[in-house]
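Only one structure is covered here, and it is reproduced in the block below.
The other protein chains are all here in position, but one chain of the complex has been omitted.
This part shows chain A:
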Amino acid sequence: MKSAVVVFPGSNRERDMIAALEKIGGARPAVVWHAEAELPKVDLIVVPGGFSYGDYLRSGAIAARAPIMAAIAREAERGVAVLGVCNGFQILCEAGLLPGVLMRNAGLKFICREVELRVETTASQFTSGYAEGQVIRSPVAHGDGNYRADEETLKRLQGEDRIAFRYVGNPNGSIDDIAGILSEKRNILGMMPHPENLIEPLNGGTDGRPLFESALRAVA
């Protein structure tokens, strides 16, 4: 199983993501700089968290127009799995690979703590390792995690079973308590919480592990 982690100027969670993929998948992911036009042939592409371009303009907006994004869009269209976490989720939304937008947290504060998430669907390669309705722990660290979408988009997400995770106790004002969503073809997952930071007991828990295990199993 081959994976790639895409790095932008200002990414800061790529090391955690690389470590998680290597520990769980057994192979070190390729690290791809944002200015590249091509991706290596991989089964999983990850856009990690951070503050690409200092979150100037809008979170993820400038990164979403980087050369590598066209390659990610092409691979996603082919069905390759794409995971965007935190700033990665913002980038995928800004790039139009996922619907909606991440706005400033409703309380205006940067939130850095552990939250609880409910697994809303197991019908994806990222969530099949969980039980439906299972409540898991996950750290969050973001200022712009307030997911918004127009009514029509929200209805589609609900109707097509594309809400992957909801917050138990909404920390940022996200519409319908949404913490993570799937693309139409269900091969792209964007989420604000950081599952890569809870993959071994030393981190304080393993609740993030099934996400990577199921994604890795799906492509193995």
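Keep this in mind: contacts are C-beta pairs under 8 Å (C-beta built on N, C-alpha and C of every residue); 3 or more make two chains touch, one makes a residue touch a chain; residues count from 1.
Following the convention adopted for this analysis, contacts and distances are computed from a predicted model.
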Key: Protein that the absent chain corresponds to, by UniProt name, given "OPT oligopeptide transporter protein", "Phosphoribosylformylglycinamidine synthase subunit PurS", "2-oxoglutarate oxidoreductase" or "Peptidase"   = "Phosphoribosylformylglycinamidine synthase subunit PurS"
Task = Quick one: say which of A:K2, A:R15 or A:R58 touches the chain that got left out.
result = A:R58
Remark   = Where A:P29, A:G50, A:G84 or A:G100 are the choices, the one touching the absent chain is A:G100
Key: Where the missing chain touches chain A, by residue   = 57-58, 61-62, 65, 94, 99-101, 103-108, 146, 148-150, 173
